[in-house]
Structures are given as structure tokens and as C-alpha cells.
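To start, I am sharing the structure in question, which I have written as C-alpha cells.
Yeah, one chain of the complex is gone here, protein chain that is, but the others are all in their spots.
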Amino acid sequence: MNEQLTPRQLMILVAYFIIGTTILVVPSALAAEAKQSAWILQLAGTGSGLMLIALYVQVFKRNANSNLFQINERLFGRWIGKGISLTIALLVFVFCAQVLYYIGRFVTTQIMPDTPSEAIHVLFIITVVVGMRMGIPSIARTAEIYFPWVLLLFIFFILFIMPDIRVNQLLPAGEFESMSLVRGALQVMSYSFLPMFVTFASLNAAYDWRSSMAKAFVYGTLLSGVMLTVLVMVSTMVLGPDNTTTQLYPTYVVARKINVGNFLQRVEVIVAFLWFILIFIKLILYFDVVIMGIAETFRITKHAKTLTVPVGLLIAIFSAVVYPDYVYQQEWDNTTWVAVALLIGLAYPIALLFLSLFRKRKAAAK
Amino acid sequence: MSARSGRLLSAMALLACMIALSGCWSRKELNDISIAAAMGIDWKDNQYLLTVQVVNPGNVSQKQGDTSAPVVVYSAKGVTLNEGVRRLTSSISRKIFFSHIRIVVLSEELAKRGIARPLDFLMRGNEIRSDFTVVIAKGNSAKDVLGVLTPIEKIPANFIFNALEVANKEWSPVAAIKLDELSKFILAEGVSPVLSGIHIYGEPSKGKLEENVKSSSPSVRLQHAGIAAFKKDKLVGWLNEKESRGYNAITDRIKRTSLHVSCPDGGVVGINIAAIRTKMRGEVKEGRMSIQLQTKIRADISSVECEIDLTDPAVLQTLNGKVEAVGKDVMRQAVAKAKRLGTDIFGFGIAIHRADPGHWKKVKDNWDERFKELDIAMDVHVSITGTGTIGESPVNKAGDGPS
Partner (left out) sequence: MAAVIVLLLTVSIAALELPRLWTGGAKKAVLLYVCMMAAGNVAFAARSFGYALPNPSDWMRVGLAPMTEALTRLGLIAS
């Protein structure tokens, strides 16, 4: 698994990751905070995300050619480093279970209500396990192949929904308190950007920093930022701010309204398919963190692939445990999740940055 | 990873795909479901009475219809609507499939009690989409309305749906409101919903019989019955034809319509409105709220029934002025009715909100009262651009005044 990722692949993976589960959960939350100005919150979130990316790239660059877990051992010492790596692996294990839960919930709410979500979980995890065994470069190539289709579907989605857009539903703009802006941006950051650090750090060995990897991060963020902002805007313009708050999955409901000349209608599952691709990439990237974390800690990186099946099994089982019900999910997502994300996405990279600088200075002083 | 375990894993994955792709789990075979074309909700004995109009595929699909009716109407009671659905399913042999309903009919009594509760069921269910029209049954029960067979259009639900769509575009005292618009009206602050009314002309029990559609002039017909005005989710009154047209004019819902104006020397001229657009803008000046309505009408002459010289520009100007007066009159009547009913159905509140969010915060809690003090300024601009395919009217030659 030591092939290099091309900058283009990285950009695509970054974009997919950022949109990932955010698109299902966040528009409704942002609309609840700021009604018709939700898109401004999304924009603010993307802006803050860029600053976070700058921080992460600094940490990545100073520790080039080693992945997150090797960095941990190097900077924190062998045993504390292993401890931290394992903690991260366990945390991300829970994230995997949560992402599976989101997918299952989405499908059983909107598309197949009589199906038990466990069935969806099992199908998805099998795909993830098989994908993981093929290695990250294959995943990156898959993402690359899907990319033009993702863009195309997205553009068609926006195009076909244009007749239903009422721009005046965005007015009056700017009617929110400043705390709402901060909270909204924080929501966006905790879903899209803060988990990025551990995820893309564990792939750090695959980056060739001589080429324009940093730019790849930025472009990926910008692209996904544009897509997300447009989606939030469209959702507000088509459904209205109040409906966007009430609906669980506003973007899906918007897709339901597509009706081109009374001929092209009921195509919302294509949009669902789009979300599946994006969420799949997010899930498999998380999965990679778990597998590599365990493999590095126990020094079995050559045989990391064998861990995929047992970990996959455990994730599938825990996906039904991690959120016992919808109310728990809402509560947890609004409170504990933000704390966790800030820890691993802000405090942790800052700590790593200081330690990297400190070590460099020590090495230079010698 | 060895070739063998790799192959086994791939085989497993492919098998899983097969099971998923054929959609076996939640499958509903076509001959296990009944497709509902319309739903009706009444309030009876403190319970919901749910009615569904189910398509009879055998009759509808054949070129020569068989002797059974194109639709069948079933009813069942329930404390909640979902109970009603399940009870219904027990009286039919198939599960009811709601994704294709075209209209939902609510009874007037239910509307007076409040439509938010049945609406929650319609919004929450994932099978029920949001592209159907909601109407109120005036003077009849929803069950009876769904039972009337209609001529030309085999499935009465389609008839009602299309009739509303066409009337909304071409004649205008109706409002074809779909579910998502309705939920927007109810959820938003500063506007209350309206719904169109349907009324049975004739004896409802006779409307169910095939004989009704076999005659060239059916004795039982479905008719539009004005627009019902709501205060949030409770029905508070009805708009008559003039007021309905005024409502549609103010809220920019009309596309085309027709009216008549009187000639200076008696008689009428028929005017065909080809295009009409209204822009609503709110304004708050020193605490006084006002709404600026700007209407642009493009019309042409559809019939001349008096002696009048159409080549004289002054005459056209007069006609313009008369159309303007008619337009302002219906709009004024609509606003007056709304103020009397105490409900802002036009969305003036939203316009004020957009104009001055700060002021809106102060008045929004008492909006149903405060909106009565709104000044409505109407600026109607009419231009009659055509006179049809003939110029001077034969009426001029035919001599004596109007009959």
C-alpha cells in the first residue's frame, strides 16, 4: 500500500470526504440556526475549513513520508505514541459505525422503509472490506473514475431543479445573530473538516510533497465548498427555509421535485446514488485509519489486509449499537461530537505541530 | 491474499449484489398493490374517515372498457390516519400504494378544525410525495366527492387535478395548491394558506353510477367552488369569484383570464387577458407599513358587443382605464375580505419581513390584527395590444344599440 497518490486523486478524495455525510445532515441543521441565511453559514464553514487545512498541511509537510501512527511514535515516544494511535483507531472505529448508521437510516427512511437497516449495513460493509483489501491506490482510482459522473449528476440535478427555484426565498439575507454564524461554521467544520486530519494523516506516506499536494487540498476544499453551498442555497430556494428545517433530508426532497416536461420525473434515487458514492469514500477512508492504526500499533503492516474482515464484522455489529435511536443521535451529534472533533481536529494537530517544530529545533541544535 | 480467498470474497460480494439489485427485500409486486389515485379525509364521530379512490387497471387499460367502473372507492375509520390506512387494507385484497395520488380532498368540517394534523401524516409518510393538489370539499363529504364518475377522464382524480391546473392558468378563480406549497404556507410566518374548493352539482348518490357518464350532459358533475381562506391551519371563510380572482391577481398566480368592461354608450367589450404579472413589495416608512403592488397587464379584445370605434387610440385608452379599474376592484375586494376574515393570505407579512426585518420582529406576533392597518398601493398598467383578427366590428354596421 505504498504507491503514491497523484494530486488529482487527492483533490477528489478530499472533495468527496468533505461532502460525504455532511450533505445528509448539515443543511437541515444550518437552516435551523439561520433559516434563509443557511448558505452564508456554509460559506463561513468552508472558509474556516481552509484555515484548518493550512494547519494540517503544515503538520503533514514537516512529517513527510510517515503516516499518522509513525508520527505518533516518533513524536510522543514509543509507548505513548502507540497508545495514542490505538485511541485514534478506536475513535475512528466508532465513526465508521456512525457513518454506516447514517447510510442505513437514510435508505430506510426515504427509500425502503420495510427493510431492516442491518441489511443495508451488511451490504455496505462487505463492499468496504473488499475495497480495502484492494488497497488505497485502487480506491483512489475508483474515486477518480467516478468523478466526472459525480460532477455531471450534480450539474444535472441543479439544472433540472432550476424551474422550481424562487430566489426571493433567500431574502432577507443576513438575518442571523453572530453566534449562529459561529455555531453553523462549527457544525460544518466538525462534519467536514475536523475529522480530515486523522483521515488524511494516515495516508501521509502516500503523498509526494514535491508535487502540488498542498494545492490539491485547497482545490478539493474549494470544489466541495462550492458544491455544498450551492446545495444549501438550492434547498432553501426550492423548499423554503421552514421546510428545509423540518425535513430530515432536504436535498433528497428537492431531488424529488425534479419534473422536466412531465417526462423526467421521480429520479431522486439518482441523487441518492450520488450520496452513496460520496459516503462510501468517506467510510472507506475512515476504515483505512482503523486498519492502519491497529496494524501499525502491533507492527503487522505487511498483513494489514487480514484485519479487514474482523474489523468489518465488529463495525457492522456496532453500527446498530452506537446510536440506539434518532433522539440519541441528534443529541450526541450536537454536543459530544463537536467536542470529539475539536479534540482530534484542532488540539491534536496543534500539539503535533509544536512537537514537530520542537524536535526540529532540537535536531538543529545538535 | 491468495487467489482462492480472493475469488471467494468476490463471489460473496457478487452474490450480495445480486440479492440487493433484484430488490427482494421490500419488494411489492404490481399485482399485490392497489394504486390509489386520490385520498379523501373526513371527520366523523370524532375520528378520521379515510377514503381512497383506487384505480381499476382492467377497465382503464383495455381499449374497449369492460363493464366495471374505472375506479373503486373504499372507506375506513381510524383515530389516526395510519390506522385508517391499515383498516382499509384489510377490506381490500391488496396493499394500497400511495405514491401516485393526484389529489387529496379534505372535508370542510375537517378544515374548520384544522388541517395541520392530517397534513403531518401526509408530510411524514415517505411513500406520499408532495406533487398532488389539496382541495376542500364544500357542502359535501370528501367521500362523496371521490365517488363521482367524470366524463372523458376515466379516473376522476385526474379530472380534478387537470381541471384545477387548467383553471388556474386559463380562468383563475381557483388555486391549485400542492402539498409542498401548502406546508410552506403553514410553516412560514407572515402568510396563511388558501385551498380551492370542490362542490358536487347534483345528487351525489347518482354520481357513482355509470349512467352518469353515459349521458352527454351528466346530471352529477364536479364544480369549482371558490377559494377557501385559512387562518394558519383553520378554515375561516370562502372567497367568491371576484375575490378569488383578486387573490390570484395579487399573488401573481394567474396566467390568462378574461373579463368584460362596459362601453361608454352601453353594451360590453370582452377583454382577453393574455399576460398578467404582479410584483409585491413591502415598505416601512416611519412605522407605517405599506404594500406596493405593481401589476402589468397585456390584453386583447375578444369580442365587441357595442358600437365603438376600435381604431381610435382614445377609445383604447378608455378601455385600458376600464380594465385597470376592474383589476383594482377585484384586488381591493380580495384584500377587504381577507381583512374581514382577519387572515393574511397574500403573504404581505413576508413582504414586510423582507423590507424591514427589524420592524417585522415587532409586529409579527400580532400580525393577523396588524396587517389590517396596511396601506395597499396598487399600480396597474394595462396595455391592450391586439384586437383579434378583425378590425372594425360588425356590430357597428348592424345598427341599433345593444340588446
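Brief remarks on what is shown
All chains are identified by letter, namely A and B, in their written order; residue positions are counted from 1 within each chain.
Everything that follows uses one rule, which is that contacts are C-beta pairs under 8 Å (C-beta built on N, C-alpha and C of every residue); 3 or more make two chains touch, one makes a residue touch a chain.
Every value quoted in this text rests on a predicted model; they were computed, and no experiment measured them.
Note on the chain not shown: across the whole complex it touches A, B. Which of A:158, A:314 or A:351 touches the hidden chain is settled by the complete complex: it is A:314.
Taking the complete complex into account, A:182 is the one of A:182, A:248 or A:351 that touches the chain left out. In the full complex, chain B touches the hidden chain at residues 2, 4-5, 8-9. Considering the complete assembly, chain A touches the hidden chain via residues 33, 90-91, 93-94, 179, 182-183, 186, 294, 298-300, 302-303, 306-307, 309-311, 313-314, 317-318, 320-324, 328, 331-332, 334-336, 338-340, 342-343.
Basically, only the chains that are shown with their structure count from here on.
A separation of 42 Å divides the Cα centre of chain A from that of chain B.
Listed in rising order, the residues of chain B touching chain A in the complex are 1, 6, 9-10, 12-13, 16, 20, 25-26, 123, 126-127, 129-131, 180, 183-184, 187-188, 353-354, 357.
By the touch rule above, chain A contacts chain B in their complex via residues 109-115, 119, 122-123, 126-127, 129-130, 133, 168, 171-172, 175, 239-243, 246, 253, 256-257, 259, 305.
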